[in-house]
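First, the structure itself, so that you have it in front of you.
Not every chain of the complex is shown here; the ones you see sit where they belong.
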């Protein structure tokens, strides 16, 4: 079930990437597909939590499963919010760093989808969490530079506010990937 | 004890609503009453956590009780912060959507106060968490539209910053209600 949730995040990250190259007429339709993906994510999360709560015995610690499901759900919510805000605020041009943010998120999404089936065998998990932690540090650097760029005086204040909110939400998605990685590490070390 | 905490939130949501119709002279006095309600909330939270920590056996899982008490406490804190910021920033006119935000919070507060006594019998809880999740989605839509409205160019940038912080804090209150609903669902499914 975690695999379904992670696959859905890959779909979301592809829609985010698609949005960056789309003109305003195509954006509304991408936002629509994003909303559908987010609903599918909600269903996956709900199924995990329901089975977790109804089970007396769980494969891993209950709190770890809860944390993993919640963080996966958060990633999807933040990605959907970013797309929705771009449409809602009628943003003409996103600053260049946003593409770098989305590339990092896409890479983290792929790694997460690949790692989920390995929870059964616990194989190759350290590579996963080390790499996602590295990606999160990279996202953090991109994010701070983006903010410095927004504040450098070329944008009008209201435009800064709009763009800041979008890049902040993408940074929150990167943070949520780090939480996923930390939880996977917790699970793997306990089991080993 | 959760009932006391939830009743206090109903009081807080009524004070929020009162604030919307009040002129600036009445606002300070409402903020004072809000502060008192928040302190009462702190005491209720503290009593719950103290009894939780001192108990060897608890009616529900310890982490669920902890999460429920914290989320109820957060709701009160966010509502108090919103009132305080309106006074502190000397906001003349709140945009119309704020009233919609407060209406959703009031409805969620009432439902939460009604649901708490049902934790004993576990009756009618699904209606509660489904409805609060629906209200949180509604709050989310209102919040995003409010931000788009603030950013549409009619407000000066500093005014946008003030108002944005207030509507963001109210949105955080709505998110905390959703956490309450999710925790109630967790408790109910485990017990069933």
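Residue numbering begins at 1 within each chain, and the chains themselves are lettered A and B in the order written.
Convention: contacts are C-beta pairs under 8 Å (C-beta built on N, C-alpha and C of every residue); 3 or more make two chains touch, one makes a residue touch a chain.
Fair warning: this is a prediction, and the values are worked out from it, not measured in the lab.
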| item | value |
| --- | --- |
| Assembly size in copies, with 2 chains present | 3 |
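Everything that follows uses one rule, which is that only the chains that are shown with their structure count from here on.
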| item | value |
| --- | --- |
| Distance from the mean Cα position of chain B to that of chain A, given in whole angstrom | 27 |
| Chain B to chain A touching residues, read off their complex | 63, 144-145, 147-148, 151, 153, 157, 160-161, 164, 182, 185-186, 189-190, 192 |
| Interface residues, chain A side, partner chain B - complex | 49-50, 53-54, 63, 84-85, 88-89, 157-158, 161-162, 165 |
